[in-house]
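One chain of protein is taken out of this complex; the other chains stay put.
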Amino acid sequence: MSVFGGLTGFVLRRVLGAVATLFALSVIVYVVFYAAPGNVAQITCGPRCSPEQLHQVAQQLRLDDPLHVRYWHFLEGLVAGHDYSTGTSVEHCPAPCLGVSYQSGRQVMSIITAKLPVSLSLVAGAMVLWLVLGVGTGVLSAWRRGRTSERVLTALTLAGTATPVFVIGLVLMIVVCGEFQWLPFPQYVNLTDDPEQWAWNLLLPWLSLALIEAAAFARLTRASMLETLAEDHIRTFRAYGVGERSVVGRHALRGALAPVIALNANNVGSAVGGAVLTETLFGLPGIGQELVHAVNVVDLPVVVGMVLVVGFFVVIANTVADVLFAVADRRVVLA
Amino acid sequence: MSEVLAASEAAATDVSVPAAPGARPFWRRLRAQRAALVAAVVVALLVLVALAAPLLTALEGQDPTTYHPGLIDSARGGVPVGSFGGAGADHWLGVEPQTGRDLFARLVYGARVSLGVALAATVVQIALGVTVGVAAALGNRWVDQLLSRLTDIIVAMPLMIMSLALLAIVPQSFPRPVLVALVIGLIAWGNIAKIVRAQTLTLKGLDHVAAARLSGWGAWRIARRELLPGLAAPVITYAALLVPTNIAVEAALSFLGVGVKPPTPSWGQMLTAADVWYQAAPQYLLFPAGALFVTVVALTVLGDGVRTALDPRAASRLRVGTGRKREAGAETPDTAAGPRTAGTDPRPRTAGTDTQPRTAGTGAEARAAGTDKEETA
Partner (left out) sequence: MRQTSVIARRVAAASVSLVVAAGAAACGPEDNDAKSTGGDAQPHKGGTLSVLNAQPQEDFDPARLYTSGGGNVPSLVFRTLTTRNRENGAAGAKVVPDLATDTGRPSKDATVWTYTLKEGLKYEDGTPITSADIKYGIERSFAPELSGGAPYLRDWLVGAADYQGPYKDKKGLAAIETPDSRTIVFHLNKPEGEFPFLATQTQFTPVPKSKDTGTKYEEHPVSSGPYKVVKNENDGEHLVLERNPHWSAATDAERKAYPDRIDVRSGLDSSVINQRLSASQGADAAAVTTDTNLGPAELAKVSGDKALAARVGTGHFGYTNYIAFNPKVKPFDNPKVRQAIAYAVDRSSVVNAAGGSALAEPATTFLPNQKSFGYTPYDPFPAGASGNAAKARELLDEAGYKNGLTVTLTHSNSKDFETSPEIATALQDALKKAGITVKLQGLEENDYKSKIHDVKSEPGFFLAHWGADWPSGGPFLAPIFDGRQIVKDGANFNTGQLNDKSVNAEIDAINKLTDLDAAAQRWGALDKKIGEQALTVPLFHPVYKRLYGKDVKNIVISDWTGVLDISQVAVK
């Protein structure tokens, strides 16, 4: 059995596992939410809805079907898409169809795709910031370990971890946008419309989210660096008179990068969780804000769709991380 | 924020702590760390305050629910009358805007809810995680496959989003603090199950466990006598870091409007009500934020200390290599002969990524190592 073949097998198993996980996730999420009590038809139809209207709404939403039939229908839609009636016309919901919102009558997939750019902008920008901040702080505090500056940095990262994002964000906004007016109050601008305004408006949300996430990276980087610095080959470098800057900056940092990448790849779920809070606070029209809205009006198709989409990203990220590490590991073994 | 904490704590947690050291050396090593000691005292104080909340408020002569309309200025939105939010001999920390309820009383009663919810959630997480992890490691291939898949699914569920959605659909008649604890506990046990499974696999391969198996002990007896003591160290370490995470999750859920409901005072609940008062009545925001901050910092530092005390060998690199190679091996039929042990892996830092999503296992250990060096240097 070739090494490569073994790797392919591993990758295949991982991907199949991911598919199975996603399928099971969809079953669990669907059942948990749709089996919950609550008169969905009444909520959708609104106050002062006549019994006939109520019946019609229930029929339109297929609420009278048993759960497994509805799940099957949902799965069909996911794979093949399906048609539904809007009253005036029959609409097609193309695969992957996550259903149609109870509240707005829009397709869940199109709601999510409309909101996704905002959340991606938020998370991507924040990710750059938290990597820079986190790794930078980590390197610095590893390098300066034992000194006052390291203790200050450690305290700062702890502070970042221990302050809720909604407090940091609000205080930042009041101070930066309200008191000093250094930045505009964040308001989402499409990247394609005006990249400069896009970045300018997102700076504060990025910072709020990044401050909190950065702490984890700082701790991890510092720890890995300290470990690497203690390793034999680093001692050898030092013995050979390689400059301290070079030792820390190049060799030790390189060793610390792998776990940082791993943490980052596995951070998708957490980042989306943080994005829910950040979007809610700053009023950014992303999927987090939409989810909070959907939860409040019990718009189950949207809730289920969003949970599944986020779960999808988490599973994909985990799988990619695993595969990357399998590849990296082989190299290590082969080397 | 909460999940971020989860990430940081997971990042800093290794899965490869070997069998528990004796209790005495553990205490000695814990005592040797000044920061951890201070943190332990702070945590103990917090717990004491939470337990003694009725006593403390009686001492102050207040309670957390009585309104004092005379102490607030109704025409100005109900901002407290007087400087420092109306603080004084009667109301040690002043009163809450809009209601005039005593802030100190609400803060100490809030500690009960915040700490209680967090601890209860941690207990649920550990109970589930240990059960599933041990069962997966000791069960046959199918059991392991099934439970590991289940763990994967749980890990794939974004905590914040799932709990947000779940809390909104559960009927309100269900007692809220219990529900919040349950939901957090039921969603976020995946990582601990993975850690426990990996650790159990390691322990299973150790000589004395193998001997016990050969001598025909039942699985339950082995689990109880040989494995659980060995699991104590990583589980305690992880738990110490789960508590602050859970406190933060509760606060975040309250912020989003699905957590503990008023009039029950919880810190998250108070922060939610207080954040807009930042300018008009700053102390209303600062006290709960400060309390949350101190608690999370103290617990995190204590958690770090506990890990260091439990795992002194980290420094001497005599670690049980964990991680994806062994893990992958265990999953791969043709190499499933059994887990390899001990630091044969030249690059342990790449380990752990499989057993522990979003954590490169070594990070923590390396950190522990670093700490040790600092202490001894």
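For this structure, a couple of remarks:
Going by the order they are written in, the chains are A and B; count residues from 1 in each one.
Here, contacts are C-beta pairs under 8 Å (C-beta built on N, C-alpha and C of every residue); 3 or more make two chains touch, one makes a residue touch a chain.
As the structure is a prediction and not an experimental result, all values here were calculated from the model.
Among B:Arg76, B:Arg141, B:His208 or B:Arg224, only B:Arg76 touches the chain that is left out of the view.
Here the missing chain is touched by one residue of A:Val29, A:Val123, A:Leu170 or A:Met306, and it is A:Leu170.
Only one of the listed residues, A:Thr8, A:Ser104, A:Ser149 or A:Ser246, touches the absent chain: A:Ser104.
Of the options A:Thr8, A:Ser246 or A:Asn296, the residue whose C-beta touches the omitted chain is A:Asn296.
The chain not shown here touches subunit B at positions 65-67, 69, 72-79, 97-100, 168, 171-173, 255-258, 261-263, 271-273, 275-281. If you put the missing chain back, the residues of subunit A touching it would be 38-39, 42-43, 45-54, 56-57, 60, 86-89, 103-106, 111, 114-115, 166, 170, 173-174, 177-178, 181, 184-185, 187, 280-283, 285, 289, 292-293, 295-298.
By our rule, only the chains that are shown with their structure count from here on.
Contact residues of subunit A toward subunit B in the complex are 10, 13, 17, 20-22, 24-25, 28, 32-33, 36-38, 142, 145-146, 158-159, 161-167, 170-171, 174, 212-213, 215-217, 219-220, 222-224, 226-228, 230, 255, 258-260, 262-263, 265-267, 269-270, 272-274, 276-277, 280, 291-292, 295-296, 298, 303, 306-307, 310-311, 314-315, 318, 321-322, 325-326, 328-329, 332. Partner subunit A is touched in their complex by these residues of subunit B: 1-8, 11-12, 149-150, 152-153, 155-162, 164-166, 168-171, 244, 248, 251-252, 255-258, 268, 271-272, 275-276, 278-279, 285, 289, 292-293, 296-297, 300-301, 324-325, 328, 331-332, 346-347, 349-350, 353-354, 357-360, 362-370, 373-374, 377.
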